[in-house]
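Heads up, one of the protein chains got dropped from this complex, but the rest are sitting where they should.
Showing chain A:
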Amino acid sequence: MARKSWMYAVLEAVQYEMRQDKNMIWIYELTPPVASTPGMPVINLEKEFGRKRVVNTGIDENWMASCVLGAGLAGSKAVTYIPYQGNCMCFQVIQNHAGKLRSMTGGMASMPIVFLLEMTGQTPGFAGQHSDYEIDTYYAHIPGVKTVVPSTPTDAKGMMASAIRDPNPVCYLYPAGLRELMEEVPNEQYTTPLDKAAVRTIGSDISIVGSGGGMPEVLKAADLLQKQGMKVETIDLRCLKPMDTETLVKSVQKTKRLLTVDQSYYTLCPGAEVIARCAENVDGARFKRIAFPDAPPPAAPEMFLWMRPNADHIIAAAKKLVG
């Protein structure tokens, strides 16, 4: 065990898999696959595996996504790291090709590939094109691709190992706001399932469900509420598709109150899906969701930070629901 950042943990998983499989490749355009963490060796995939397998490309996310798809179809495992500015530029190839090919080929197409899609949502000041978080909804809506959004370094490592070993295309969302997050992460390779939510705190008064970049605020709010005597069950979705209905429903059956928290836009946010699944399965429960308003993120921090859901919003909404 050692304290590792989110991306260090991810690259550790990738490094292990690339050492096992000489055919596996990695494509990037801006962010080199390099990470360091105190007391641990620097990971530099480009240096270790060479530029034949690890390629810095021109700015063309459509090509990057298509390239790993083609590599997968040719029988190689492949990962591409798409930075947040371009995380929808490759949408079409994932939506219309990666997600459909297995079905269209009657099950023959093999796509052991990972689209590592960086997203923000934590960044005031950059406005519109560089502050969005809504891609969780977009990619989770596509049939045929698994969509996951780990929020801790430990999950990030285990889920990357699973994603690479998974024979299906996986959209692996990276909340860049968690870049600085550090925690103890095992050094050895392990896997974390791509279809299970994580219950972070156990309680009986209310279920609060969040994901990705929103989780630190959810946990902060839960901590403060618990200190005030509310028994809060917090759930980290981790997997948007397939979504872990069982864990969600079990929790809401117990608490009868569900609050969802999203950094993406309100309309059709992942929380809406969580509420729909629980409403279908639990009688007599109450629901509430908070999310970013249906507005492009404005540049000015005053506006942006007022609009982004935070711990205060979560606490107020939880009290309304429980009180």
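The rule is short, and it goes like this: a contact is a pair of C-beta atoms (placed from the backbone, for glycine too) under 8 Å apart; a residue touches a chain by one contact, two chains touch by 3 or more; residues count from 1.
Rule of thumb we're sticking to: contacts and distances are computed from a predicted model.
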Check your understanding: According to its UniProt record, what is the protein name of the omitted chain, chosen from "Hydrogenase expression/formation protein HypE", "Transport permease protein", "PTS system mannose/fructose/sorbose family transporter subunit IID" or "Twin-arginine translocation pathway signal"?
Key -> "Twin-arginine translocation pathway signal"
**Study point:** Touching residue (missing chain; options A:Ala2, A:Met40, A:Ala127 or A:Met182)
**Key:** A:Ala127
Review point. Residue-wise, where is chain A in contact with the chain that is not depicted?
Key: 29-32, 34, 44, 46, 56-60, 62-63, 85-86, 89, 125-130, 259, 266, 288-296, 298-310, 313-314, 316-317, 320-321
